[in-house]
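If you scroll down you'll find the structure; I have some questions about it.
Note that one protein chain of the assembly has been removed; the remaining protein chains are unaltered in position.
This part shows chain A:
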Amino acid sequence: MILDAGTGVTFDWSFFWGHILEPSSAWLTGLWRTIYISVISQALGVVLGFLITIVRRSRLAPLRAVGSFYVWVVRGTPLLVQLVLVYNGLAATGIYKFSDITVGDVTVLGVVQAAILTLAVHEGAYMSEIIRASLDAVDHGQIEAAAALGMTPSLTMRIIHIPQAVRIVIPPLGNEFNLMMKNTTLLSVIGLQEMFLTAQDINSTTFKTFEIFAVAGCYYLFLTTVWGFVQRGIERKLGDPSMRVPRQSALTRLTGIGSRSTVRVEH
């Protein structure tokens, strides 16, 4: 069915719904890559961010400088530039070429390795800022109370500091993952066949530009929406009653209409 309003506007609904309801296997492969690359990169980014935070809180000034330098460089340059440098740049200068690795039945493409590495390194810098702010947001009086009870700094970190910082970190971490899923579209420039590049390929053979990118938009919207619900669930589960996110209607959750601030931190 072709919608023609007589003004030359055409939108191929059957093409659109066909791709939404019965995605090709190439599309599903792209979708799957988008998902697992996002999840793995985010997880590594959190770990890396935590390590950088520790380094930046070190008692040794040179270590702190290394951490700050890392954050400065990574946050100060575009992800697109970082991707091309890591995947194409390193190979072009002969420093390192990412090649496929096969472990058992699983083959990890070189380009996927480069993508995950770059996204994780990129995300690590942002997570470090978020984790640092969350640690700082924990009431200092409680840290002192722990010290006064004879807890060592590392014990205090484990049982008082981190458990409370985690609650503060969850909402911004959720936003980061939302951004991460959308940022995977940039992987198309290094030729990684994720969902966006699959859409581009379909576009170049069908010229149904609006339709196919509308399909892609719908898929990303679906991913971020599902994640939004998951994030709410985590926030509600982790919070203590005084910090708990109030239950909201589905409309509020989806659109933000009528929502208040998402975290309250008690001091």
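Going forward, a contact is a pair of C-beta atoms (placed from the backbone, for glycine too) under 8 Å apart; a residue touches a chain by one contact, two chains touch by 3 or more; residues count from 1.
Note that contacts and distances are computed from a predicted model.
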| item | value |
| --- | --- |
| Omitted chain (choose from "ABC-type polar-amino-acid transporter", "Xanthine dehydrogenase family protein subunit M", "Ribose transport system ATP-binding protein" or "Tryptophan synthase beta chain") - UniProt protein name | "ABC-type polar-amino-acid transporter" |
| Contact residue for the chain not shown (choose from A:20, A:155 or A:234) | A:155 |
| Contact partner of the left-out chain, one of A:163, A:191 or A:233 | A:163 |
| Positions on chain A where the hidden chain makes contact | 139, 141-142, 144-153, 155, 159-160, 163-164, 167, 240-242, 266 |
